[in-house]
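One protein chain omitted, others in place.
Labels run A and B following the written order; every chain starts at residue 1.
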Amino acid sequence: MGKIVLNQVQKKFGDVEVIPPLDLTIEEGEFCVFVGPSGCGKSTLLRLIAGLEDVTAGSIQIDGKETATLPPAKRGLAMVFQSYALYPHMTVRKNIAFPLKMAKMDEAEIDKRVNNAASVLNLGDYLDRRPGQLSGGQRQRVAIGRSIVREPAAFLFDEPLSNLDAALRVGMRLEISELHKRLETTMIYVTHDQVEAMTMADKIVVLHAGVIEQVGSPLELYKRPRNQFVAGFIGSPKMNFIGGDAAVKYGVPTIGVRPEHITVQESGGDWEGVVGVAEHLGSDTFFHIHDTGLAETITVRADGEVGFKHGDKISLSPRSEMIHKFDENGLRIDD
Amino acid sequence: MATEHSRSAARMMMAPAVVLLLGWMLVPLMMTLFFSFKKYLPLRGDSMANGLDWVGFDNYVRFIGSSSFWPSVQATLIIVGGVLVITIVLGVLLALLLDQPMWGQGAVRILVISPFFVMPTVSALVWKNMFMDPTNGLLAHLFIFFGAEPVQWLSQASLQSIVMIVSWQWLPFATLILLTAIQSLDSEQLEASEMDGAPKLKQFWYIILPHMSRAITVVVLIQTIFLLAVFAEIFVTTGGAFGTRTLTYLIFQRVLESQNIGLGSAGGVYAIVLANIVAIFLMRIVGKNLDK
Partner (left out) sequence: MARAITNNRKIINTSAAWAVGLLIFFPILWTILTSFKSEAQAINDPPIFFFFDWTLENYGVVMERSTCASCGTR
């Protein structure tokens, strides 16, 4: 249950093509994350799958059934919205029971499923409260509860964590991952946060201006980004892109080195520079290095013990086996 | 931060307004109460200078005992209730319609709101002479056109006619408030209910209507207060005849037509009591709704 196949799906708003025809297959039970900068069409793509927007052309198959023209409720999908979209005048119990009530399920079955969902999500004590009396994380859980009672073919999440504070976000991230492991249902998750994408996904779909830049597992994307956009988007801090003579040495127009693949020492390295800002996180230190003649700043991730300060002269050496090479169109060149 | 000093300065500055408002409310109220216990018939030579006779609760007993009292309460409630039902039902429907995307939305909204800017007296005159007149009214022409007998609106269907005129005046207000309520509904809630399998009608019933309940209670409360005092529409159209004598109109007749100030004042006190009962009742509903 829960295989979703998009075939030549296209979306236009008037004359503007938001999503050029694209193909995508999401396997059964997979946790698939759509990631990209804002305005890249990831939410639109999710809403096309949900049926909240109509496709301009193309087909969407869910478990082999053509659904592109079906209304949202008939597609067997459940969605968790960014604002949670709970019904404020209903208690938590009624919120969770609402889809079942609309499906005209009998009372006993509704009760059973609501109680079951509540115990899975630790909402047992809050069933008779209204959404207004709950914290952000609890509301999030109610929204998830409302979608799991329907036992859908797939869950759709539209930036569900962006309204939570940082600490809660990490907690909910784990909870959703655990939920996925337990339910083994397909999940499609939209986010602009590449950390969420890397930590949760089985498969990441990187979108840019409506086009799929790359599809792959988190480590594939990290190790072998298909182009400069993916290379820059995945990984934090961002990859350093270096052009000019330093790249010509490797025989390509542009090379990319991740901050964690550069070593620093006082002198004797490949490149020289001056420390602009040093961010000490304890476990790691990030150096933003100027005046290298390579790029405006080069970011380096070093061990927490390394003690360079602002204004210090510093010498850098990239680990040559970790250098990514790109051609003039920004595409990856493999050796 | 309010210091002791600034707080007393604030009180000083507010004092004139408070005193003026209190005087505005209290003096007429006290005078009404005072006269309601007196025999005061100016045409029979009673005057403040000669001193008025204290008659205890005579005026109250006479006012409530009059054969026109209960019919007037009934007429009041029919007008208030009728107008509330019509304006809210049509107001909700109109608000739903105006919320849809369309061409010329701003212009349509102005058209719909326009009756609110017409003075009650003027609108009553317009309806009476140009629409409900049995020979020259447009409605009469319309009835004849369809081969029906024109209705003598203001004598045969007097209460209905007044309810209609007043509803026309208050529909814009209800629509406006309800429209803003609909517009404040989070569209994700509607989408969520769509995903949950709710058809349009159930979306309306389970999502949109509960969302508007607070606005509806506000409309009910405000309109009730103003509708209890409807006067010009009755004065202009039927002059209180044909069963359209409301409590307000009855009081007016007692004071100005019968020149019985004491009796009218007692009626005024009844009206205050009635308005307060309605208000308390409504406030409770509103309060309950606001808690949610």
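A few comments on the model shown:
Methods note: a contact is a pair of C-beta atoms (placed from the backbone, for glycine too) under 8 Å apart; a residue touches a chain by one contact, two chains touch by 3 or more.
Worth saying up front: this structure is predicted, and the values here are computed from it rather than measured.
Touch with the chain omitted from the figure is made, among A:Glu53, A:Glu159, A:Glu196 or A:Glu213, by A:Glu53.
Per the touch definition above, the residue from B:Ala10, B:Leu111 or B:Ala229 contacting the chain not shown is B:Leu111. Within the whole complex, the absent chain has one touching residue among B:Leu138, B:Ala241 or B:Ile272, and that is B:Leu138.
Not every partner is drawn; the one left out touches chain B at residues 94, 97-98, 100-105, 107-109, 111-112, 114-115, 118, 123, 126-127, 130-131, 136, 138, 141, 145, 168, 171-172, 187.
Rule of thumb we're sticking to: only the chains that are shown with their structure count from here on.
Between the Cα centres of chain A and chain B there is a gap of 56 Å. By the touch rule above, chain A contacts chain B in their complex via residues 50-52, 71-73, 77-79, 81-83, 85-90, 98-99, 102-103, 130, 132, 146, 150.
Only residues 186, 188-189, 191-198, 202, 206-207, 210-211, 213, 292 of chain B touch chain A when the two sit together in their complex.
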